[in-house]
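Only one protein chain is missing from this complex, and each of the others stays in its spot.
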Amino acid sequence: MKFSIIILGAPYTDEAAETAFRFAQATLKKDHEIYRLFFYHDGVHNASSLMTLPQDEVQPTSRWQQLIEEHQLDAVVCIASALRRGILNKGEARRFSKPADNLLAGFKLAGLGELVDAALQSDKLITFGPCS
Amino acid sequence: MILHTVNKSPYSSQCLSDCLPRVAPGDAVLLIEDGVYGINCAVSLSMTPVNETILRLRETQVRFYVLREDIKARGLDDHLKGSLFKPVDYEGFVDLVGNADKVLSWY
Partner (left out) sequence: MNQATHNSTDAVSPVSTTKRLLVVCRTAPYGSSLARESLETALAAGAMGINVAMLFIDEGVWQLIDNRDAHHKGHTETGKSHSATISALPIYDVGPLLADKESLSQRGIDLGRLADDAEIIETVQVINILNSYEIVLSF
């Protein structure tokens, strides 16, 4: 079956991102397909390359990145939510003359059409809402 | 059939009490994250609307689950015994989603 997963919570702050990650792992383990991961609302922070945790703690963002790379997942970050929260790729940083870009490799910025498309194309759609 | 997920404690949030009246016969309810603090609610919130609704829904083939990992993380394992909520692991969670027509997240 084709699953799409919507993540609305920021990593570290919010357990939702952790739950979504574990759910995504279990989905793949059960041989389902993940059609798309869609990061929206505060979930866009999961795609920040600047998140820095002590070395003995789990690095939530790089863990997503590994999962995305290993399984070649389509990981879309809502562009409007991302820019409003300071998550930018190179192109957007240049376009708005910002001093840096911080979108992790493997994630892409795109519009809400990708969320609607995921809802239409997937057999199952699940939202992990923020805890706070 | 709808799978309803609830991620907030019934002691701090309306999530569960908002969810329950919208549950149809045959649906499933899964407590995750702080939602698992509701594991005792059908017992400890005695004769509250939440309690009454859960007991009534059980008679209409509504199934109640909790995410085992979140129960364990919070040290609530001993509350599983005799609970109305059946524990599932992440793979069980995936199966619940796979078997549902839709998932409605209450957060």
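Going by the order they are written in, the chains are A and B; count residues from 1 in each one.
The rule is short, and it goes like this: a residue touches a chain if its C-beta (ideal position, glycine included) is under 8 Å from a C-beta of that chain, and two chains touch if they have at least 3 such contacts.
Since the structure is predicted, the reported quantities are computational estimates derived from the model, not experimental observations.
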Full-complex contact with the absent chain, from A:Thr19, A:Thr61 or A:Thr127: A:Thr127
Residue of A:Ile34, A:Ile79, A:Leu103 or A:Cys131 in touch with the missing chain, whole complex considered: A:Ile79
For chain A, the residues touching the chain missing from this view: 6, 8, 40-41, 78-81, 83-84, 92, 111-113, 115-117, 119-120, 125, 127, 129-130
Interface with the undisplayed chain - residues on chain B: 2, 14, 18, 21-24, 102-107
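The rule is short, and it goes like this: only the chains that are shown with their structure count from here on.
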Distance from the mean Cα position of chain B to that of chain A, given in whole angstrom: 26
Residues of chain A that touch chain B when the two form their complex: 1, 3, 8, 15-16, 19, 22-23, 25-27, 29-30, 32, 124-131
Touch list for chain B against partner chain A, complex: 5, 7-8, 32-34, 67, 69-70, 89-91, 93-95, 97-98, 100, 102-103, 105-107
